[in-house]
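The structure is given below, and queries will be raised subsequently.
Removed from the display is one protein chain of the complex; every other protein chain stays in position.
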Amino acid sequence: MLNFIQQLINGLSLGAIYALIALGYTMVYGIIKLINFAHGDIMMVGAYVGFFSITLLGTNVWVAMLFAMLTCAVLGIIIEKVAYKPLRNSTRIAALITAIGVSFFLEYIMVFLLGATQRVYPADAFPTQTYHFSGLLMTNKDIFVIASAVFLMIILQLFIKKTRTGKAMRAVSLDQDAASLMGINVNHIISVTFAIGSALAAAAGVMYGVFYGTINPLMGMVPGIKAFVAAVLGGIGIIPGAMAGGFLLGILETMVSGYGNSLFRDAAAYGVLILILLIKPTGLFGEKSGEKI
Amino acid sequence: MNNILEINHLTKTFGGLNAVSDVNMYIEKGELVGLIGPNGAGKTTVFNLITGVYRPNEGSILFDGKSIGGLSPHRICREGIARTFQNIRLFKNLTALDNVKIAFHKEVNYSLLSAVFRTNRFYQGEDQIEQKALELLEIFQLGDKRNELASNLPYGEQRRLEIARALATDPKLLILDEPAAGMNPQETNALTELIHWVRGQFNLSVLLIEHDMSLVMGLCERLYVLNYGQILASGLPEEIRNNPKVIEAYLGEEVTKVVSGS
Amino acid sequence: MKKSFKRKAISLLTTALLLGSLAGCGNGETSTEDGGTNTATSGETIKIGLNMELSGDTASYGSNARDGAMLAINELNAAGGVLGMQIEPIERDNKSDAAEAATLSAALIGEEIAVQVGPLTSGCVNASIPVLSEAGIPIVAPAATAANITVDPDTNEVRPYVFRVCFIDPFQGTLMAQFALDSGYTTAAIYKDTSSDYSQGLAESFKTTFEAGGGTIVAEEGFTSGDRDFRATLNKIKGTNPEFLYVPGYYQEVAPLIKQAREAGITIPMGGGDGWDSPDTLSVAGADALNNCFFTNHYSSEDADEKVVAFVTAYKAAYNDKTPDAFAALGYDAIMAVASAIESAGSADPQAITDALASLTDFEGVTGTMTMDEQHNPIKAGVIIEYVDGAQVMNTRIEP
Partner (left out) sequence: MELLKRNPAALFLKILILAGIFSAIQYMISFKILSTYYQMTLTTLCLNIILAVSLNLINGFTGQLSLGHAGFMSIGAYVSVVFTQNLDAPFLLALFMACLGAALAGLVIGIPTLRLRGDYLAIATLGFGEIIRIILYNIEAVGGAAGITGIPKLTTWPWLFGSVVLTILVINNLTNSSYGRAIVSIREDEVASELMGINIVNYKILAFIVGAMFAGLAGGLYAHFFYIIKPNTFGFMKSFDVLVMVVLGGLGSTSGAVIAAIFVTILSTVLQSFPELRMVLYAMVLIIVMIFRPQGLMGNKELSFKILRRKRGEAKK
């Protein structure tokens, strides 16, 4: 039982990283209905910006995170304007292929500029502290990522439900044409969405670096796909769903490794994706909506 | 059995809202029926229910005596219902001829292997389809446009091509969603004649949604009026024209339009 | 219409500018590539094909080995070359792809190379062998540790043109298992990288030796390269109460793994192979976590041996203060072994090099002194290195 709770904690903190990335994924998908394959790679760029901010500028981890978020917000806007916007009225397959192109572009431009070797995140940027409660084990980093995932999810949810921009986002995600008729500047709203989504990815990137100690140009690929699985699991386009999906996926992977066969952990994650797509493609929190004809 | 289509208690809800509720309709064989109503009344939803795009929550749809409610669209098409779309949905990057050929799909009489190995049967089948498709294009005066991409055709011709494509599926019931939208009066007149002629020639029943009242009144033998997802009235065109409820429903819309400044 | 064209034109321009700036950076970065050839004076050169993994998932092994090899070539050329001839490296990227590696070997044969150094991974080496052997060109694999590289597994015959400068998987696994048994441990767990044949090979030989010596393997778990979170499996392993944990993997995964193991309260000794060796292991896992950790290696970059010190200094000077890992050292040694073979053969003819490589004796490399055995595997010392408060300390040196 104790071991089970320990595994649950492990699962939650792994899931928190997925959740953070999934939040941005789900926002972008919600608004332009595009799987932004590059999202995981924006996280990677964020991790690098944080890394250089700490090592070259000597900032602390919080300033580094802020830097990373700002840089990636701008990067997100640029990516949208350059690569996605011209394709807004194209076929879905064209947009998807572009997204894959952007993803590879970010990965290999970083390999080209910085080399494929990994970088070590300075360990003293965020010293680990370990807490024991009656046989259970938790580090300050666990608490930090879980808390940030929940905190950011709540902020984001409030932002979307309460603010003017948030409401405009919802309107755009429901019907772009109608929203623009209502006087909403659709381009502006899409830019804001990309900025927020990318900033969240950057935050996740810095946390990833702090948490696991190393970063490399291809680090975004797998977490990116996993985060997408998390977003689908929770119901894509739904903010609390992304977080729940992230945590669920983290726990699932932990349980497969901890009680099943660690060799098939990733297979289980993709298996769940295919399963959820079959049984309830709209995800756990999603509602069905028909296509307009 | 004199009715080609019979709809009973048809209901469809979206997220708790009734888009269509308790609709009852029938169409007799060979009849030309219109479905009218203000914007957002649920007309296209009824069409989508009949053609299987949506599944009804309640109610039955009988086509030629057979229940088709809940069948998938391609099955319903094979039963003999064909349609056009409010905002034209041609296969834009294909030629006019290919658009029609695709709709002849259920007449393909050669197997996949025949196609791969190019047997004689394949060539015969293709020739037949090509010939039929060309005939149909000629009927709709599109013969010389056969190799044009659908997206390059002028608006009116796209509408005609869509009807031709629908007829290629050999329907018993043709469903037209605002066929005259965006046409000038001259074109509308030609269309009216065309629909009349097509019905006789192909031995069809026709159900159409239309906003253009002159077309509806001149063409349809019977009308249904839909408002807020419910049948408000039905009857002969003259009866509908003078029905106070209908006038109110339409007037209401006009008034809102004026108020909202559109 | 016009407007959308303008928008597209702008985005094209932006991308073009990006590409332009990219190409600009590229010139500066890749200048090391042909650094070795510029001192060539005599018309005759010895062409060495470098068939390496420079992109794809094992790109970091290939680029480090390439750097080590280029350093060796530059040193040799600066010292007047081999037999008075300059060495001309022909560098090719096999994209970590076996088919590509084979194709490149064929291309290198066309360029009349005397010998091929690389690829790094056993799979790519295996794919290269048939082409090169047919043409009678020797291949020196710096780091292909799979047992079946130099010997044909079907016929059990030694492949005449295939050599390597590293010890083989079974050697490392056996070494560590023996070490664990000697230390008095009777139960062990294995946590291996299932996506790497290297890791699987080490795990297998560890298991065989350990069980043959009377020990029990209580758990065998796996991760895949790229993983960073190992806590769930570590907790599971912890539950099986092993006395020793064998983690044959590469430092990218092993370092966070060790750290997480210690955080999860796994205090038992842990062991691994040469894949552990990197300064990153220390900086990621931390000195405390690494106490009571041991790994088998070809060489240690912190070794006080003067050959090693000279190599590390030269490497750091050449590559932005980067510390050479085992791949870099093995790449360097592969070139040096080839050079030594050419000198002793007195000829750069492929067949002469092959014969000289087969009888290579007491060649002093950075990774140890080696003598080629009849199976074309170097007989060389292996070391077990222990981490003591962050420092690599030679625990045991096992002479051949």
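When the chains are written out, they are named A, B and C in that same order, and each has its own residue count from 1.
One rule holds in what follows: contacts are C-beta pairs under 8 Å (C-beta built on N, C-alpha and C of every residue); 3 or more make two chains touch, one makes a residue touch a chain.
What you see is a predicted model; the values in this text were computed from it and never measured.
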Which displayed chains the unshown chain touches: A, B, C
Omitted-chain contact residue, chosen from A:A19, A:M207, A:L249 or A:L273: A:L273
Touching residue (missing chain; options A:I35, A:V49 or A:I238): A:I35
Residue touching the undisplayed chain, where the options are A:V102, A:A179 or A:M255: A:V102
Residue of B:L94, B:L134 or B:A190 touching the missing chain in the full complex: B:L94
Touching the absent chain when the full complex is considered, from A:N60, A:S90 or A:Q129: A:S90
Residues of subunit B (touch criterion as defined above) contacting the omitted chain: 51-53, 72-74, 77-78, 82-83, 85, 89-94, 98, 101-106, 108, 110, 112, 115-120, 122-126, 129, 165-166, 168-169
For subunit A, residues in touch with the removed chain: 33-35, 83, 86-87, 90-98, 100-105, 107-109, 111-112, 225, 228-229, 232, 263-264, 266-267, 269-271, 273-274, 277-278, 281, 291, 293
Touch list for subunit C against the chain that is not drawn: 8, 11-12, 15, 19, 22-23, 26, 30, 33, 54-57, 59, 91-93, 95-99, 102-104, 106-107, 109-110, 122-123, 126-127, 129-131, 134-135, 146, 148, 152-154, 193-197, 199-201, 222, 224
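Keep in mind that, in the parts below, only the chains that are shown with their structure count from here on.
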Centroid-based (C-alpha) most distant chain relative to subunit A: B
Gap in Å, rounded to a whole number, between the CA centres of subunit C and subunit A: 34
Gap in Å, rounded to a whole number, between the CA centres of subunit C and subunit B: 69
Of subunit A, residues touching subunit C in the complex: 3, 6-7, 10-11, 14, 81-83, 85-86, 109, 111-113, 115-118, 120, 123, 128, 130, 137, 139, 208, 211-214, 216, 218-219, 221-222, 253-259, 262-263, 266
Residue ranges of subunit C in contact with subunit A within the complex: 4, 7-8, 11, 14-15, 22, 25-26, 29, 55, 57, 59-60, 63-64, 194, 221-224, 226, 228-229, 231-233, 235-236, 239, 252, 255-256, 259, 263-265, 280, 283-286, 322
